[in-house]
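For reference, the structure I am asking about is given below.
Only one protein chain is missing from this complex, and each of the others stays in its spot.
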Amino acid sequence: MSELVPLLQTKNLTMRFGGVVANDDVNFTLGEMELRCLIGPNGAGKSTFFKMLTGQLTPTSGSVTFRTHSIAGHASHEIARLGIGIKTQVPNVFNEISVREHIWLAARRAHATGPRIREAVDEVLERARLTGIADAIVGQLSHGQRQWVEIGTVLAADPELILLDEPAAGMTDDETGRTAEIIREINRTKALIVVEHDMEFIKMIAKKVTIFHQGRILMEDDCAAVLADERVRDIYLGKKVAA
Amino acid sequence: MVGQGCKGASLVPVSGLQSGLVLTSYLKGIEMDLAVIVALDVVNGAASLFLLCLGLAIIFGMMRIINLAHGEFVMLGAYATVVSANAGLNIWIAMLVVAPAFVALVGLVVERCLIRFLYGRLIDSMLATWGLSLFIVGFVTTIFGNTTKGVPTPLGGFSVGAYRTSYYTLFLLAMALVAAGIIYALMRHTRFGLIARATMQNPEMAAKLGVNPARIYMMTFTLGAALSGLAGGLLAPVSGITPVMGAAYIAKAFITVVGGGAAILSGTVAASSLFGFINQLGAYFTTPVYGEVILFTSAIILIRLLPQGISGRFFKGQL
């Protein structure tokens, strides 16, 4: 673990909406090329945390540092240019644009020349298994396909850090397996933070897991240790009973 | 213009202490009178603006329907008043009963035939109501031509020192207060108000509770139309009545409601007071045309500074 040179670090990160505290004093560190899973019940503050990392929300207080850049409160496009990519929870795509063009829009930021961009587009289409539907308009695809388009778009931008918010939601078992495979593959060269609810999925990919609860970090440990923890089971059981 | 004249006069050097004192106190009297008149103008401007906006505040503020035919609803209220008053009906009945009732009917028909197909389609509803506005202008022009005989301002006038003003100004203020009071009571203390507010926030949930959202939308739109008609009726005696008079109102009303923000009543009261004040003072120091320009410019700046409107900043969560 390269804990000495953190890729991403938040200090005392706090987000309040009126009287509601969505994130409270979050101190989080991610190393280069690390793969981290975030879990926690709905409303634990995971999505708010992602939104602060990507400039969609300005933190009430605290700092976010990406390598040497302080990025809290910066505009989304500036942070994206520094090399943070995100797949949001709800498929966040361009409905009237083709799959290929999605990938192209992302790839042309990462690669300088035309031929290299085209190469990268074909590569990502293949990798995300989108080649067959490359010319389809994204608005007409199924939910699962749109998920893949967004994952492909994020990959094509070739960011240093990839945030995935519930990447396996709405996917078949087969697709979920493929997603886990891709995540491990990406992790050979890039760092990732993955939010998921599906424990089976987390077991497939996770090394280290961070638990969010009521806007705070409850614990941080190896996957097995976290899943065995009494408090974690309480949170999830409690949630299931309430639901 | 008058004000500048007075200020100029007070600077005139006067010979003799005695006459100087007399003149100064005389001029002070004039300035007092003038201040009262200007204050009445400001109140008048704010009250008229509020009346003009209330219907739109209901339709846009509550239902998020951008009704670009709002100005034409006001115009129809004015025409209903003028036509029935000129046909011999009592002017008060024409203003306070015929105008809102007629425009409520128009609103009902419009909602049933047009608006109800466009809920949730923001841009389409904007386009359709703009089409409706052109249609109403064309229709009224076809029937009445380009100008119409107005109605005289009722109630007569009174003097403040050397200036004369009309009791109608005070009446408009009273009507604005009454209208605000009625809407507050309706929204806050009646079954309809509660159901309407709940439906606008969450139609699915309201439907699960046994409310028919379509019916509530229809009633709310009709209420907004009736208030627009009332504004038209009340402004008829003090406006030039033409088929295109609505165009002058629509931008004013919209920018005021938007400037007011989400709290339809307190926001609209605050915004129309502020803009009415700016408009009248601007008109007083320059010309009425530049008064409007100053109003529009300051409204745009306000929206830029407070994108959530005045109430988004100061009266969060109120009515």
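Going in written order, the chains are labelled A and B, and every chain counts its residues from 1.
In this section, contacts are C-beta pairs under 8 Å (C-beta built on N, C-alpha and C of every residue); 3 or more make two chains touch, one makes a residue touch a chain.
Everything below uses one rule, namely that contacts and distances are computed from a predicted model.
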item: Protein that the absent chain corresponds to, by UniProt name, given "Cation acetate symporter", "Amino acid/amide ABC transporter membrane protein 2 (HAAT family)", "GTPase, G3E family" or "4Fe-4S dicluster domain-containing protein"; value: "Amino acid/amide ABC transporter membrane protein 2 (HAAT family)"
item: Hidden partner chain, touching residue among A:31, A:45, A:62 or A:85; value: A:85
item: Of B:219, B:247, B:262 or B:281, the residue in touch with the unshown chain; value: B:247
item: Contact set of subunit B toward the excluded chain (per top definition); value: 66, 114, 117-118, 122-124, 126-128, 130-139, 141-142, 247, 250-251, 254-255, 258, 287, 289-290, 292-293, 296-297, 299-300, 303-304, 307
item: Contact set of subunit A toward the excluded chain (per top definition); value: 54-56, 75-77, 80-81, 85-86, 88, 92-98, 100-101, 104-106, 108-109, 133, 135-137, 140, 153, 157
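By definition in this document, only the chains that are shown with their structure count from here on.
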item: Geometric centre distance via CA averages, subunit B-subunit A, whole Å; value: 50
